[in-house]
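Some notes on the structure that comes next.
Yeah, one chain of the complex is gone here, protein chain that is, but the others are all in their spots.
We just call them A and B in the order they show up, numbering each chain from 1.
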Amino acid sequence: MSTVVVERQSVTQPAPKASRRWLRQLWRDPLALISLVVLAVVLAAAIAPTWIATHSHVRPSMERLVPPSTERLMGTDQFGRDVFSRAVVAAQVSIAVGVITVVLALAIGVPLGAVAGFYGPGPIDTTIMRIMDVMLAFPPIILAIAVIAALGTESIEIGPFEIPHIAKLMFVIGLLYAPQVARVVRSAVLVEKNEQYVMAERALGASRPRILFRDVLRNCISPISVQATVLVANAIIAEASLSFLGLGIQPPQPSWGGMLADAKTYVQSGEWWLTVFPGMLIFVTVCALNVLGDYLRDVLDPREATAGAP
Amino acid sequence: MLGFLLQRLISLGIVLFGASLVIFAIMRFLPGDPVLAMLGFDTDPVVVAELRAELGLDRPVLVQYAGWLADAVRGDLGTSIFLRREVVDLLAARFPTTLALAIASLVVALAVAVPAGVLSARYKGKALDHVSRLVGLAGVSMPNFWLGLLLIMFFGVQLRWLPVGGYVPITQDPLAGLAHLILPAITLGTAYAATIMRMLRGSMLDVLRRDYVAVARAYGVPERTVTWHDAFKNAMIPTLTVSGFAFGYMLAGTIIVEVIFNIPGVGRLLYESILTRDYPLVQGIVLFNVALFVLVNLLVDVLYATIDPRIKV
Partner (left out) sequence: MQRFAPNRRTALKLAGAGAFGLATGLGWRPAFANPRGDGFLTASILGALPHLHPWDYSNHDFGALPILTYSNLVYTAPDGSLHPEVAKAMPEISADGLVYTFDLRDDVVFATGKKLTAEDVAYSFELYLERGRRRGDFRAFMESVTIEDTYRVSFQLERPWSGWLMYLTKYMGLLPAGTEHDSIYDTIVGSGPYMVTRFEPDVVIELEAKSDYYMGEALQKKIRLVRIADGATQLANLQTGQVDIIGTCPPKDFAPTVALPEYEGAMIPSAGIFYAPFNRQAAPFDNVHLRRAVASAIDREFICNELYYGVVTPSTLPAAPQEYWYDEELAKVHAYDPDRARFHLREAGMPNGFRFTATIPVPSAYIEAQEAAIIMQANLAEVGIDMRIRQMDFSSMYAAAQNGDFECFPHPSMQPSIEDYLLAQSYMCIAGKQYMSQPCNPAYDEVMAEVYLDNDQERRRPLLIEATRKLVEDCTSVWIGRLNTYHIWRTGIENFEPSYMYAMDLRKTHQPS
């Protein structure tokens, strides 16, 4: 849904020396600062989980369903595994899925949207956008369940390469998000292509692809980066939902959604820590990403920036 | 306008055709089939073959698709394999529930989003703005299965104010019907409330920065009039678009809420029909959802053009 938030915003060229302003503004925006810290912590967990985890994240023990304590920060699950250590390791999955998925969505969506916007209106635009419409109109769960059920949840071996299940997950979610990216890019390009510099370059004889990919797209970076941040957040939720369904990360590897799924029979009998912590981690991470998305939009949109202090 | 409508209807047809092709291909591509789901491990080849023939699954896939499409064009979506009822009848029976849920969710979303968005823009940078932005942020960041759960734990189980699940048609018992809708509507509406709120705030700030607003202010038009008459009215258009989108998504995206709250709507029907590989039912529901989504968007565009004559459609 966040697509539309940015979609209708008109875009102008970023003001010069934006990078320095970013930093200056960051200190004035405590929320964005906190979000950066949160993301840094999650990222640290994702990069080096073994430094942070206190116990094994896969080995069951007899200490089952122990409530949180100083020894067990988030308690243990029904298999006697340390919830905190699992949550730390799970960060890796969430971050990897979030980032790689969005890179994939951008790789598909940006060229499609750009071409549609730049060469439209016309048959190219219509064809691309109709295909995107079909994909957008589909209830996403159907595509996800269908593709994953068809591909299976084990790793596939193609020649010498072993494609792990997580790669398939990324592919499916990335594919689902590509139309959203395409739409945003298309509307940004639509605005941009009527700018005077485009006309000027055309008058000077620059080829259309050159103008599109060198100049127009560069000026669309602002909506694209905002959209990307929000999509990372959504992809994390999507992975969690798929794991919750049993189609995501396969046990014993933890993921936040998978941990919620494991907790399902225990929430009601008072083991609140099994549900609250993984859910909270998803929530906090996604929140931080959304704050960052807002922040980026504010600093990248000069009008917004100058209007900051009325 | 007429040409526009015609063009959109043609593209609706194209989208529906594309969707029908995709869903048909996906269902046939999936491992497992309804006969095996029905028979379990009773794999007497004779019985399996009989059933396959009875359901027409022994015909070439293209023939199956052509037959299904020809019927679908005439409004016949076939018969559910498991529930043994016409898909159209099942949709007719389940859709009012989903529609009620989507409307209730939209009401929740708008009831929160409109005041919050307007006030937030009006008092930009003030405490009120910060609070509503924070709440909006939390709203979009909340995985809705988690929110549904927390709501049930708190309001349903601890406080016992509201039912934990199930559904009573409003027409049958208005009070009980409403009580059953509140928690699901909040669960579904929250994320959209946040989105609409953020959209509204952004658009209003956009308008408030425009020259004519500055002129109006300079002429001494009261701030309240500026806010409501100029800014809000102009910000209505993008807000309407988002709300339309949101409604389209709500109608198609009730699955998770229907599952968590045990509501017998179209979403739960769809989920279960996927698990049992009930081909006609899955295909019918998906086609219906796609059509609905596209129609809602079309409606939004028409409204859009009606409200803002500057936009030529």
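Keep this in mind: a contact is a pair of C-beta atoms (placed from the backbone, for glycine too) under 8 Å apart; a residue touches a chain by one contact, two chains touch by 3 or more.
Just so you know, these numbers come straight off a predicted model, no measurement behind them.
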Contact residue for the chain not shown (choose from A:Phe171, A:Phe213 or A:Tyr266): A:Tyr266
Which candidate, A:Ile100, A:Ala238 or A:Met259, sits in contact with the chain we can't see? A:Ala238
Looking beyond the chains shown, say which of B:Val47, B:Ala92, B:Val107 or B:Ile307 touches the absent one. B:Val47
Pick from B:Met38, B:Ile103, B:Ile237 or B:Leu295: which residue touches the chain that isn't shown? B:Met38
Contact footprint on chain A, counting only the chain that is left out: 1, 58-60, 64, 78-79, 140-141, 144-145, 149, 152-154, 173, 176-177, 180, 234-235, 237-238, 241-242, 244-247, 250-252, 260-270, 275
If the missing chain were put back, which residues of chain B would it touch? 30-34, 36-47, 51, 82-85, 93, 143-145, 148-149, 152-153, 156-160, 163-166, 191, 249, 253, 255-256, 258-262, 264, 267-268, 271-272, 275-277
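Methods note: only the chains that are shown with their structure count from here on.
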Take the average of all CA coordinates in chain A, do the same for chain B, and state the distance between these two points in whole angstrom. 22
Residue set of chain B touching chain A in the complex reads 11, 14-15, 18-19, 22-23, 26-27, 29-31, 124-125, 134, 137-138, 140-143, 145-146, 149-150, 153, 157, 191-192, 195, 198-199, 202-203, 205-206, 209, 238, 241-242, 245-246, 249, 252-253, 255-256, 270-271, 274, 282, 286, 289-290, 293-294
Chain B touches which residues of chain A in the complex? 1-2, 4-5, 8-9, 31, 126, 130-131, 133-134, 136-139, 141-143, 145-147, 149-150, 233, 237, 240-241, 244, 260, 267-268, 275, 279, 282-283, 286-287, 289-291, 294, 303-304, 307-310
